[in-house]
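Removed from the display is one protein chain of the complex; every other protein chain stays in position.
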Amino acid sequence: MTQQMTSPEHIEYVLRLGDNALILGQRLSEWCGHAPVLEEDMALANMSLDLIGQARMLLTHAGRLEGRGRDEDQLAFLRTEPNYRNLTLCELPNQDFGRTMVRNFLYSSFQKLLWERLMTSSDAELAAIAAKSIKEARYHAQHSGDWVIRLGDGTADSHARAQGALDYLWPYTAEFFATTPVDDAVAAAGVGPVWSELETAWEALVMPVLAEATLTVPARTPFRSYGKFGRHSEHMGHLLAEMQIMQRTYPGAQW
Amino acid sequence: MTQQMTSPEHIEYVLRLGDNALILGQRLSEWCGHAPVLEEDMALANMSLDLIGQARMLLTHAGRLEGRGRDEDQLAFLRTEPNYRNLTLCELPNQDFGRTMVRNFLYSSFQKLLWERLMTSSDAELAAIAAKSIKEARYHAQHSGDWVIRLGDGTADSHARAQGALDYLWPYTAEFFATTPVDDAVAAAGVGPVWSELETAWEALVMPVLAEATLTVPARTPFRSYGKFGRHSEHMGHLLAEMQIMQRTYPGAQW
Amino acid sequence: PAYQAEFDAKIDAGGYIEAKDWMPESYRKTLVRQISQHAHSEIVGMLPEGNWITRAPTLKRKAILLAKVQDEGGHGLYLYAAAETLGVSRDELLDALHSGRAKYSSIFNYPTLTWADIGVVGWLVDGAAIMNQIPLCKCSYGPYARAMVRICKEESFHQRQGYDLLLTMMKGTEEQRDMVQDAVNRWWWPSIMMFGPHDKDSTHSAQSSRWGIKRISNDDLRQKFVDATVEQAKVLGVTMPDPELKWNEARGHYDFGAIDWDEFWNVVDGHGQGNVDRLAARVKAWDDGAWVREAALEYARKHDARDSRAA
Partner (left out) sequence: PAYQAEFDAKIDAGGYIEAKDWMPESYRKTLVRQISQHAHSEIVGMLPEGNWITRAPTLKRKAILLAKVQDEGGHGLYLYAAAETLGVSRDELLDALHSGRAKYSSIFNYPTLTWADIGVVGWLVDGAAIMNQIPLCKCSYGPYARAMVRICKEESFHQRQGYDLLLTMMKGTEEQRDMVQDAVNRWWWPSIMMFGPHDKDSTHSAQSSRWGIKRISNDDLRQKFVDATVEQAKVLGVTMPDPELKWNEARGHYDFGAIDWDEFWNVVDGHGQGNVDRLAARVKAWDDGAWVREAALEYARKHDARDSRAA
């Protein structure tokens, strides 16, 4: 299993990808049975399922790269908060359907670019995961983008809610592109792109949709979030308490 | 420590008292920083604190009666759901301030009667706890009763909310008075009253206040809840996940 | 009357009535009631299982549960679509649900208290549902029959997954086995009540049977379910909470104890706070989503308008 290219940075990079999928998948699963229309109940469950599926592959792969015998569930359920490497954006509460869709759009647009690049990863397993995941990311970006447009260019109320969601979430997207030595090392090994390189392409994807949605893109502020560095928001602990409780309560049990 | 009178029923009876205080105390603590006025932020924190204080004494006592070396924290944080013996009413979500106050009123009126009777318990420790706790229960009943009246006899909106809260909560009060062999055994040993005996006195306490609040008392239905028998509502598991997470994650650590 | 004769003949020949065909008003009404009740059950049924998605103990089980709940949403969709062929809109049907006029299967008012409940719901509740539904795959109304074929296929997959979950737990620790037994104790009686009142107390059966909407009697289906399930319980290593349950050699069936119909009717009549909570959750989802539905309509209206101006 590609042992020759394994480095701590490589492992962390894969974990970060896995944690994004895991944590956003967890959030989306909270919608189950509570969406505005039945079709969206199914779409949200479906997207959650795609992300949990990605998380399973990625965490399994990270565990193998790590070589300490941790499987997908040990990684998903038995780490403490600072060891999760997901983007802060993924852990924020769903709030309403508008915020959920704007987040999905901002995130899956980014993910689409990432998987595209990762399809040519020197890590063959990661490349295979990317080839599968890119189709899902495309669908997520399409689905959420359609909603961003409908909500932004819908009623006055939906416009205000969509704009509020964008204002709230936008500052967290700076974290996508924050530079880190992990990315440099991984890029040097041909494993994956430096995320900061994707900023222009990402803006080229999201700006036209936000414009069509008649939404105003907020100015960048100095605010920075640090989830991918292991420093999360106050929301993360509550999410983990719920997600981890079974594995924490029954250590070692098989389910 | 009153070893001669200890029986499984005695232990369960004390646990039930402790769990009521623990679980309602936990619920009330969720209000912290979110109440309608600052005075109520403080009152809710204060009532939560009283209940957590009662829980500490009662669970410590239950642990001693049990004689298996479990302290208040092991009992509070390391049991599984069916081993908690609180009334279902205590674990229901707070919902709005109205439901929180109606619940506090229904519960603390009952608690007042219970502590009165327990002051003469043959279990000297329990009698001492009752002597301290009755003052708190009186204050809780007074405070929440005042709010029930103000909300019930306030605006049309507040009346509707208070009535909705009463309609929702009332069916759960039947559980207060459900008969159980535990009570019979405990009463026979002079430890405490059979709870079903308190129904008339409880109604005499709550009915005049509900009438003054211009609220309509719902008819009794065949619905029964079973929290005190260890069968809880769907809400309990979520409450426990949050409450237990630290002890579950760091077993054996000192804090 | 000519229409009626044609309809009767088609029914008697075991043929399918289609949406465009003439049908008696009472047939239409009965079908709308039955199909919508079934649809409502699917979407309310997402709630007790949804309650455990965020706490599923492994990622694999989380994925399986998500997929299952998603399937239930899908069943709701097919069934609302089948009901719509009879001239009622999904919104009207949902309004009847939200206002409490329409019923759904009261089994979903029971709470899911532990992870084992997820397995037991799959095994017993889906198991009973399949038993009820298989005959409907051949029911006289075409759109309903076709929806049921698809649903039954998925339900039996869910049942096997539930059973597999329980098998895994039964091979685990004593705590896990106790959890399974406790869940079986809570769900067994409600499951066998899913077949409805005894035949002698059942109101709709004769007419429904004539129409091929209800081909096998409540008691026969219940017996079939008990017979099949008790054998599965043995393999699993759990016991049903019924001391009177035992094989009757003469009948060639399992005998079982008397059903507590008071409990059944209490739950059906909504004297359960489960009913209040489930309905409140559905109503809240619907109300919270109103602005989204309005936005979608308004967007479509605006863009249709623009498109026609452009044309």
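We just call them A, B and C in the order they show up, numbering each chain from 1.
Methods note: a residue touches a chain if its C-beta (ideal position, glycine included) is under 8 Å from a C-beta of that chain, and two chains touch if they have at least 3 such contacts.
All values reported here derive from a predicted model rather than from experimental measurement.
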Using the whole complex, pick out the displayed chains that touch the missing one.
A, B
Which candidate, B:Ala76, B:Ile129, B:Ala189 or B:Leu215, sits in contact with the chain we can't see?
B:Ala76
From the list B:Glu66, B:Glu125, B:Asp153 or B:Asp167, pick the residue that touches the absent chain.
B:Asp153
Option from A:Glu66, A:Glu81 or A:Asp146 whose C-beta touches the chain left out:
A:Glu81
Absent-chain contact - pick from B:Ser7, B:Ser29 or B:Ser196:
B:Ser29
Per the definition of touch given earlier, which of A:Gly69, A:Pro181 or A:Pro222 contacts the omitted chain?
A:Pro222
Name every residue on chain B in touch with the hidden partner chain.
22, 26, 29-30, 32-42, 45-46, 48-49, 52-53, 55-56, 59, 72-73, 76-77, 96-98, 149-151, 153-155, 157-158, 161, 242-243, 245-247, 250, 253-255
Note that chain A touches the absent chain at residues 80-82, 168, 171-172, 221-223, 225, 231-234, 236-237, 241
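We take it that only the chains that are shown with their structure count from here on.
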Rounded to the nearest Å, the gap between Cα centres of chain B and chain C is 37
Can you tell me which residues of chain B touch two or more of the remaining chains?
80, 241
Which positions in chain C touch two or more other chains at once?
55, 175
